Structure formats: C-alpha cells, structure tokens
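Missing here: one protein chain of the complex. Every other protein chain is in place.
Right after this comes chain A.
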Amino acid sequence: MQETFLERVQDFYEKLVFTYGTTLLITYAFLAALSLAAIIHFLRRNKNIDYTSMLDSPIVPGISVVAPAFNEGVTIIANVRSLLTLNYPLFEIVIINDGSTDDTLEKMIREFELVPVDFAYNIKLVSQPVRKFYKSTNEAYAKLLVIDKVNGKSKADAVNAGINACAFDYFLCTDVDCILESTTLLKLIKPVMDEEKHRVIATGATLRMANSCDIDQGVITRVRPPKQWLPRFQEMEYLRAYVLGKMGWSWINCVPNVSGGLGLFDKEIAIKAGGYDHQSFGEDMELMTRMCRYCYTNDIKYAIRYIPITLCWTEGPSTIKIFMRQRTRWSRGLAQLMFAHIKMLFNPRYGRMGMVVFPYNFFFELLAPIVEFFGVVYYITLICMNMINWQFAILLLVFVYAYSVMITTLAILWDQITFRYYKSWREVASLCLMPFFEMFIYHPMIMIFALRGYYYFITGKKHGWGSMTRKGFGGNNAGAAVAAAKP
C-alpha cells in the first residue's frame, strides 16, 4: 500500500517536472522567435536614422541622468567625466554621494570646482537627509549637480534623493561606474517619442561587460568579450537576457524589468508609484512592478520598451566571492518582490503583468533554482537506489544540454545581427564556446547563490548593501582594486 503511494508521488513529481520543463523550453523558443521579430523590426525602422543630426534640436524633452556613488574615490573623476561626454541637447547630471567614507566628495569638489548652493529641494520621495548641494563655478561643468547625503545603506535611497532634485520629466538611472555610449539619451528617448498608443513609462537597452574593452577618457574605443571566464559567462548571460529575453518580451509589451544599470523612466509615474523601495534588494524590478501596478490601477495604457543595441558597459564581478554576493542579493530581491506583490499573480486586473510577466517570474525565475535543486537531489537518490534508466537519462540530459546551447547561440546570433560589436571572429568564437561549459560551471553557481539568497530572505539575515569591489577602467586606475567597505 505504502509502495503504491510512493509510486504515485513519484509519478506525479515526474509529470510535474516534465510539464514545468516543457513549458520553460517552449517559452524560450517562443522568446527566441519574438526577439528576432523585434530586432528585425528595430533594425528596419532605425537603419536610416541619423541620430547625430538631432543632437541640437530645441524640441527634445529634457532628461536628468541620476547616478549614485558610494566610496567610488578611485574611479569617480573618470566616471563623472564619462557621463559629461553624453551628447544630448537638454540634460543634467545628478551625482548623489551617498555618505561615502572615502574621498569621493572631496575629489569631485576639487576636480569640478564645486561650491555649495542653496537648492530648493522638494521631497517627493523619502530618503535619508541631504547635507548639501554643489554646483560647479566652471561653465564647462554647468550640467553637473552633486548631492551629498547621509548614507541610506542602499542605492534606492540615493536614487530617490536624486529623483527629488531632478529638473526634467524623464530620468535616466545608471550606476556611476557604467560607461554609456554618447548618444544613449537620444536613443533611449526615441521609443518614448515614437509611441502612438501607449505612454512609455520606461525604456532600456542592452548592457555588456566592460572588463576587457579598450577605454579612453571614459569612452569605449574597442569592444572585446572579457578575457576572464567569469565575466565572459556574464557577457553571454547578459546577451541572452537582453537581446533574446527582454527584446522578446518588449515585442509583446511584457518587459518584466528595466535594469538598474541603464534605464530611462517617466518621472511622474515613478514618483506616483512611490519611487525606489530602499528596503528592497531588487529595487529596479520592484519599482518597475509598482509603476506597472500604478498604471493598471489608474487606467493608464503603458508600455515598457527595450532596444537591442548596447548602450551601457559595466564592470562584471571577476571573482566568485563578489559574484556570489551580487547574485545572492538579486535572488533575495526577487523573492522579496514576489512575496510583496503576490496578489498580482494570475490576477486579470493587472492585465499582462498579472497574467504573463508575474507568472513567468514566479515559476521560471523564482522557483527554477528550487525545482532544479530538488531535481538534482531526486536524480542522486535514483542513482543511489539503482532506479535510473541510464540510457533514457543520458538522452534527456543531452537534449537539455543541446537545447540550452542552441538558445544561447541564437542569442549570440541575434546580437551579431544587431551589430558586429566584436572586431574578430576569434572574439565571437570565444563567446560561442561559453554555452558548452555553462551547464557544468556557471549554471550550478547561479543555482546555489540563488538558494543562498532565498535562505537569507526566509531567515531575514542582515545583508549589507552590495557595493561591488571594482578595479576601475584603464589609465591610472587599472588594477587598483577598490575594496569598498560595506555600510
């Protein structure tokens, strides 16, 4: 009797996992097709546009670039200079010094000839108190506004202070150490200005690793895939997530998240939705969810758009320790978000967000590491009990392996169709190799770090704001590792 029951449980579990896996594979295939359509559509529509000729137009909407900085003393000058090279007719750069304990602020004051100013600051979003505002006496840095505030232990808190001080209707949220392409603002505002029926509340673009790129004066001069294996895995993962994933979701207006590294947002909606949640570990996704929720509640027909071109380069973690810290925080943020907004799951009131985006994130992002973990345990148990059909097991493993390699290779192909970022075929080949090792090296790490994040979420373990240890880009900063202290 007991044996029959166990057999039933086993049969049920196997069928459940089979259905889960099949749905996931079908979804990936579906996304691959959608993203290709979206990329082709984007390329056809944009191939004749001369962006440079629009860069002096007096009728573009203004954009505030918001970039928080915490203990970025080694790289801050180069990073701010990089942001100042942005090309757009009407913009300002708002740097928020989030109570740095190093010389970040002093360096900026010296380099950019900053003086304290009386600034009328309207607190629409809650953040830690602002100590001072600084503007430059040098006309060359007139676009720069520096906010010095008490440390809020999160990027969200710093960005909220920045949004409060923004002058324009749109803000671009980025990390101060990200390197942006000079026409980023125009390329990101285009989907907003080009939309016929919806209010575009956020736009994003592809991010890449800057680790092995040639950088001169804060400008990328030569794109290369990272030489180190860990950042190269991340480059591969980013391409799959942005070029294949988000482009596919964008095509059906179901983008789940606009990256914290690079995202342009409608300030009014962001403020009305309550701004960034400083307690969240996935503040970018959390804000996006609340913005969508606000739109549904207020009958605003919104859209979130992605473009396949790379506009932002960021330094990816190159050691397992930092990588683990980053992924643990991300997965903890995802768990927080899912539980905070669980009412949206399969709730038709929230349209596509409730019926597509949320279920996808819940089942295939949140639950995936758990399903995988139990799958591995189950597998090992079957092996130990000699209950495994090796022939079928190997065939199925080969299938999953071949499928995952195919999906990632397609993402690389889509990226190559968008633009040939890498100069030589060797560089492309070095990236094409990564999917073959992903299943054995990179993916297990992601799974373990995700489970660690869930554990921290459940136990409520204190987890400091993960400012990443950075090496800095090029010049004098190369190799000068910045061990950022954790607040």
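Criterion: a contact is a pair of C-beta atoms (placed from the backbone, for glycine too) under 8 Å apart; a residue touches a chain by one contact, two chains touch by 3 or more; residues count from 1.
Keep this in mind: contacts and distances are computed from a predicted model.
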| item | value |
| --- | --- |
| Per UniProt record, name of the chain withheld from view ["Glutamyl-tRNA(Gln) amidotransferase subunit A", "Na+/H+ antiporter subunit C", "Cbb3-type cytochrome c oxidase subunit" or "HEAT repeat domain-containing protein"] | "HEAT repeat domain-containing protein" |
| Absent-chain contact - pick from A:125, A:309, A:428 or A:447 | A:428 |
| Residue of A:115, A:320, A:377 or A:458 in touch with the missing chain, whole complex considered | A:115 |
| Chain A residues touching the omitted chain (full complex) | 18, 44-45, 47-48, 53-54, 57-62, 92, 115, 117-122, 135-137, 142, 167-168, 190, 192-196, 392, 395-396, 398-399, 402-403, 405-406, 409-410, 412-413, 416-417, 420, 425, 428, 432 |
